[in-house]
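Each remark here refers to the structure printed beneath this line.
Every protein chain of the complex appears in place save one, which is left out.
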Amino acid sequence: MPFIPNTDSDRSRMLAVIGKPSVESLFGDIPEKLRYPELDLPPALSEMEILREIEALAAKNLSSSTCAWFLGAGAYNHFIPSLVPAIASRGEFLSAYTPYQPEVSQGTLQAIFEYQSMAGSLFGVEAMNASHYDGATALAEAVLMAARNAPGRETVVLPAALHPEYKEVIRTYLEPLDVKIREYAGTPAAAAASLDPSAACLVAAYPDFEGRVHDLSGVADAVHAAGALLVVHADPILLGLFKSPGELGADIVTAEGQALGNAMNYGGPFLGMMGAASKYVRKMPGRIAGQASDAEGRRGFVLTLSAREQHIRREKALSNICSNQGLVMLQACIYLATLGKNGLRKVAELCWHKAHYAAAEIAKLPGFSVTKDIFFKEFLVKTPVPAQSIYDKLSRRCVVPGLPLSRYWPDRTHELLVCVTEMNTKEQIDLLAASLKEASK
Amino acid sequence: MPFIPNTDSDRSRMLAVIGKPSVESLFGDIPEKLRYPELDLPPALSEMEILREIEALAAKNLSSSTCAWFLGAGAYNHFIPSLVPAIASRGEFLSAYTPYQPEVSQGTLQAIFEYQSMAGSLFGVEAMNASHYDGATALAEAVLMAARNAPGRETVVLPAALHPEYKEVIRTYLEPLDVKIREYAGTPAAAAASLDPSAACLVAAYPDFEGRVHDLSGVADAVHAAGALLVVHADPILLGLFKSPGELGADIVTAEGQALGNAMNYGGPFLGMMGAASKYVRKMPGRIAGQASDAEGRRGFVLTLSAREQHIRREKALSNICSNQGLVMLQACIYLATLGKNGLRKVAELCWHKAHYAAAEIAKLPGFSVTKDIFFKEFLVKTPVPAQSIYDKLSRRCVVPGLPLSRYWPDRTHELLVCVTEMNTKEQIDLLAASLKEASK
Amino acid sequence: MNLRPEPLAYELSAPGRCGAALPEPDVPETALPEGLLRDDLPLPEIDELTAVRHFTRLSQKNYSIDTEFYPLGSCTMKYNPKANEAAASLPGWRTTHPLAGAEFSQGALELMYRLQAMLVEIGGFKAASLQPAAGAHGELAGVLMIRKWHRDRGDLKRVKMLIPDSAHGTNPATCSMVGFETVTIPSDADGGVDLAALAAALDDTVAGIMITNPSTLGLFERNIEKIAKLVHDAGGLVYGDGANLNAITGIFRPGDAGIDVMHFNLHKTFSTPHGGGGPGSGMVAAGERLADYLPGPIAVKKDGRFDMAMPKAGIGRLKAFHGNFGVLVRAYTYIRMLGAPGLRRLAETAVLNANYLKAKVEKVYPLKYGRGCMHEFVAMGNFVEGVHTLDIAKRLIDYGFHPPTIYFPLIVPEALMIEPTETETRETLDAFADALLKIAEEARTEPELLHSAPHVTPVGRLDEVAAARCPILCYRG
Partner (left out) sequence: MNLRPEPLAYELSAPGRCGAALPEPDVPETALPEGLLRDDLPLPEIDELTAVRHFTRLSQKNYSIDTEFYPLGSCTMKYNPKANEAAASLPGWRTTHPLAGAEFSQGALELMYRLQAMLVEIGGFKAASLQPAAGAHGELAGVLMIRKWHRDRGDLKRVKMLIPDSAHGTNPATCSMVGFETVTIPSDADGGVDLAALAAALDDTVAGIMITNPSTLGLFERNIEKIAKLVHDAGGLVYGDGANLNAITGIFRPGDAGIDVMHFNLHKTFSTPHGGGGPGSGMVAAGERLADYLPGPIAVKKDGRFDMAMPKAGIGRLKAFHGNFGVLVRAYTYIRMLGAPGLRRLAETAVLNANYLKAKVEKVYPLKYGRGCMHEFVAMGNFVEGVHTLDIAKRLIDYGFHPPTIYFPLIVPEALMIEPTETETRETLDAFADALLKIAEEARTEPELLHSAPHVTPVGRLDEVAAARCPILCYRG
């Protein structure tokens, strides 16, 4: 076995040192009748055989690299510079553990610190953590954090137009606790204005699930006036162009960071991003790296504020999170440093221009109408025939037109959420428009 | 420009230090009328655009990963352990130069030394060099080396069944020199027995282009008795099983090493392997690494015997070779270490068994006949209809049946050279047989 | 180890540089929305080479499995075959969207379906969900399942969870997240659960027990069946923390011993590189009682087609989309390369390696529990006055080894928790044992060498107390 190196002769020599007659005898503590079950598993394959099989499976999925791709809804087809996977896959990053021993983990630790710094710049907050499992769990933990911050307050207020799967996750996380969920349909500003004293927090989606970019100015003041916290869940690419949540007064920020240099990968691993105004840092869950010095005054980095975490505080920890999404965070870190100030803005601008061009083209089609709200890269289209039938027809021809909302709301049969990124060429957009037209005949 | 970092403001600052008014003024030595030509090139593309274009081009070729692949003839579809490209693509290996400064190149140097050691084991010689451009140029240089070794002797004797492109390359290399090429049709043993005193060397192909594995015992003695050198050009995978050329008395050995962990890659970069009995090492071209010690007695490795090379000896050098196939050699090195004694033998056995099964199945087909000679992984099939028509028909259905010999010999219309490796499953072989049968109806 | 100080990306920044070229818009432009835009985007400006060099150099400041022995107890730092990486990074996966729909995702769904079946078989369960993104996430799933099971039966008073004192911190932290109270059960003299204490703690307020087997002491819980029976008889359920499955694959199936629900750390036992922190997968499998309570969706097969479906009485969704899919591809690849005999060989070798190391060092490094260990063992580093486990750990770095887990489990003073895994050669174990013995010698003869260690790293011991007191969590210019 190439990755179980010790041979039978090694075994004998080792058993002699241990003073045991056989390997089996090392398992004497296991109840005999339960020992060595027959496992019904497929026979072992060599590397070339399994890779052949997996390649065949991987080929059986619709691929954004061979289609005109307009499906987003929480997983985005953005450009990934080739250097990102090339560097992140280096063994020293890939096969290191959580950096518990800082002297031999400065690579990982400095990368976390840089990620925190850059993500903090993007979101306009000083304190970011080193990741959550994904955007949905980050938001769920943010809501828990807000609820914990205000023990008396029993409701959290979510936008109706929050990603439906995120809502499900929040429901799962909150179910055992004495916290109720309320949804608001209008703008965050309107919701903030009518917050009642039971509210622990208001969550704003930036943009919301239907692509709308709400003006958040004034929202924080209203939320704070009501004694609650403002949680903003943002698209990090949008923040290349739009005001940051921190600048708008958000107390806690979360995001799905997949778009920052990570592939769609059938939905995972993704990157839960979370940050907070510095006054809340000791209430924020998750790992955090901080700057430190050694005895000679050399700068280094460590995991810090660990008194918030499970391995130190056990049942008093702020969260049970232990393993996080380290490598995905590293990819985001490399992405942010590589694109930087100029590149990220450019990506955001491309999304803006292309999405608006697409919307304008689709709006010209008979029977189609396009949202009038401000949007960034994703927008809602009303379709003259059921959106799911359009989806099926077009996807079979490798034009993936967006998300039919009926997937989540069976009665919203004629709505399609279209996403356009810097990866979509004008040619593809024109093809989309032409295909939509044809499919609606 | 992401990989031309200095900005216009950097330029100004730098020009100030140089004391020049403009970048253009640095090019004053260039005749003015020839300066700054208009270049008719396509406009610049960003990374995402060019990758999209290249992906489309790459997809327009028949791929061994989606076909039943039986085409070899000098480029082979062998298994490449995933670790080989994963490690060889590490920046420290990939982006280093030729190891002229040994203290900061021990990684490359030790890898060359290990490659030389393992390749030497495989071929049964003590001295290997660090690579030639490919198998054909390695053999051409070996022939030159043999000719140089015996100044009076004006012929080199090649097998008629040598790869036709190798013969062309040897002709190109020898054309300006006073050396004649003679070909022999029978076995190397027969050719060796009838060598005349004009022969500088006899080349044996092991196996030959038609897949025959000739018994080379006694050949070296006969060649030496005639005062010539024996050059053996071998398939390194075959050497996992068969007697090594060194053991059989070869003076010089060469090979195409692509099969050792390198992809087919439309024919390049490949790996020219060359080695020799130790007494000829100072007459062998190419870079060589050797063991050395530093002042503290620590073992290290250096490029050695460089008095043979162009950068030291200029017109007196044994060859003009400078850049070689370093990275391809590194992949072969990792491959050889990973498969090792047990793995390489197993690969060779799988080739043997599968090829012989395939030959037996094809031999059963009406109208087909299969060579009676000893072969390893490649064998000649006589086809009832033109082989090229079979090839075209089957390849369009992703069964690539082998090489129609008419490609090189227009009159050999009904012969197909079939190659079977460890990558071919029984299922594929059965499919090949069934497809051949059908195509010949 | 790269010893040169590496500036922060911000410190390498210069105005106007960028590490990636982007095209100009190929569509007519649309005016940007005034008033909503940010003024400044304070990110670094660096070119592509600077980015590559910066992060490559940073990587050179890590110890890792691919470069050093990394015997972190409880973490199963095994070598992850490169075939896993090749399989997981196939373009066909990378470009697949989670909402493309079942018709357009049959390859991904089939892989998940088959993986579920294999894990169920390996663990002795009935059904599995691949939703959880890490072990702790799987614990959350399992404890929510137990909670819901009781509540669905109308049994609302079961709010306590029993947890052995050797448990990992995630166990009690998970209980708090679902509002359970934790009751700590002491270990007996042999390192197992104290059965009397367990019996005493069991009443009708107990929802269940979370048990790790083998435990974090590296010991197999011999009374596992008895414990399960006691808890079941008291109306509770048994949660299995499967983080240590590496010791028992192919040898013992937790489900056979009465575990009702268990998470598997796929990233440990089934070999996803840990990536400096993650990602992982803490998929959960359940037996008869809890199979319908799994989080969802899970992969199902109907009429030869694969799809996703929510379990009947399930606790709901734990993350967006379908779990950490890339980790699932690796686990699938790995299990298929091993097969049943390979899984057994894996566990046998992991246990043999641990016992071998233990035998080589236990005369010098005392153990609190002397019996034969499973995949890891816990030694103590306090055998020389004035020298601590921390010093030994740091000194190991000088010898080119990553230190073991230290000061955990909490019930062993000055713990050194050593898990070699099955992927290390006998020669590496010998070299590590030699270093440990040499250091023990140095502890007596040259303790200063230990106190000042490590000496071969870009920084020495960092002042973590100061760092936490006055935290600097981002670059401030």
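Should a chain be cited, it is by its letter among A, B and C, assigned in written order, with residues numbered from 1 in that chain.
Methods note: a residue touches a chain if its C-beta (ideal position, glycine included) is under 8 Å from a C-beta of that chain, and two chains touch if they have at least 3 such contacts.
Since the model is a prediction, treat every value here as computed from it, not as a measurement.
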Which residue of A:Val17, A:Leu45 or A:Leu174 touches the chain not shown here: A:Leu45
Options B:Gly218, B:Gly300 or B:Pro384, residue touching the unrepresented chain: B:Gly300
Among C:Asn2, C:Thr205, C:Asn382 or C:Ser452, residue touching the chain not depicted: C:Asn2
Touching the absent chain when the full complex is considered, from B:Ala96, B:Ala150, B:Ala189 or B:Leu431: B:Ala96
Residues of chain A in contact with the chain not shown: 1-5, 7-10, 44-49, 81-83, 86, 91-92
Positions on chain C contacted by the hidden chain, ascending: 1-4, 12, 14, 17, 21, 47-50, 52-53, 56-57, 60, 65-68, 79, 81-82, 91, 337, 400, 423-427, 456
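The definition used in the following text is that only the chains that are shown with their structure count from here on.
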Of A-C and B-C, pair with higher C-beta contact tally: A-C
Mean-CA-position distance for chain B and chain A (Å): 46
Distance between the centres, which are taken as Cα means, of chain C and chain B, whole angstrom: 45
Numbers and ranges of chain B residues touching at least 2 other chains: 2, 47-48, 81-82, 86, 91
Overlap residues in chain C, where contacts from two or more other chains coincide: 16-20, 22-23, 46, 48, 52, 56, 81, 83, 85-86
